[in-house]
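Removed: one protein chain of the complex. Kept in place: all other protein chains.
Take a look at chain A:
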């Protein structure tokens, strides 16, 4: 079961944001989309989720995205938005339930479990609007997680689409969320995430898609994509990729001495 995008092009106004992007992501893997600001990562994500009108084909498990009924698609994949302000004073429990209740399912049993998974145990009675940005982001993740709780159901793997899932989190919770996503993939689900942090990407991703100027510059395993030459070219600054025996690789910017 894979996510396949072929020749995706997106224009906003007269400006071409994505220019013929093709990619493939497999269930059971954590796929990261990386690239500098303005390279089209979020636009690509929004095209992949069907939010943005686009040219080209996107297939999930061999089926065209447009062929899914909205409620079927909601059962197959959850989407974590980048920012989520809420217009009314919902409690955390009410927010986490929205995804499941939208298709008429009871969610009470899942609420504590989903909140525990994002390290917010005991938060269900709190008011969402009064939480910090990082806490809100994790509540949203709990909501998305509850929507596709089992990574695999009778119709095959389910997917998590995450747009910068750790952007406003402290380092401990970055690890919480990355482990959670990696675990979801390990249990057979598909995870595709827009990432800023190259080191977290190197630690957790099985596949990396490197974007630049609306195109895919490279895709492959972290070892294939995250190299000195490729990254330095993509980000336009001198980057050095180092090997750490136990954990794999890490990336350090080179600061001129003196």
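Here, a contact is a pair of C-beta atoms (placed from the backbone, for glycine too) under 8 Å apart; a residue touches a chain by one contact, two chains touch by 3 or more; residues count from 1.
One rule holds for everything that comes next: contacts and distances are computed from a predicted model.
Look at the chain that isn't drawn here: its UniProt entry, checked against "4Fe-4S dicluster domain-containing protein", "Na+/H+ antiporter subunit A", "Iron chelate uptake ABC transporter family permease subunit" or "NADH-quinone oxidoreductase subunit K", names it "Iron chelate uptake ABC transporter family permease subunit". Shown as candidates are A:6, A:22 or A:91; the residue that touches the absent chain is A:91.
Touching the chain that is not shown, out of A:79, A:131, A:195 or A:208: A:79 (per the contact rule at the top). Which of A:43, A:124 or A:137 touches the hidden chain is settled by the complete complex: it is A:124.
Listed by residue number, the positions of chain A touching the unshown chain are 46, 49-51, 70-75, 77-79, 81, 84-95, 98-99, 101-104, 106, 108-109, 111-112, 122, 124-126, 129, 147.
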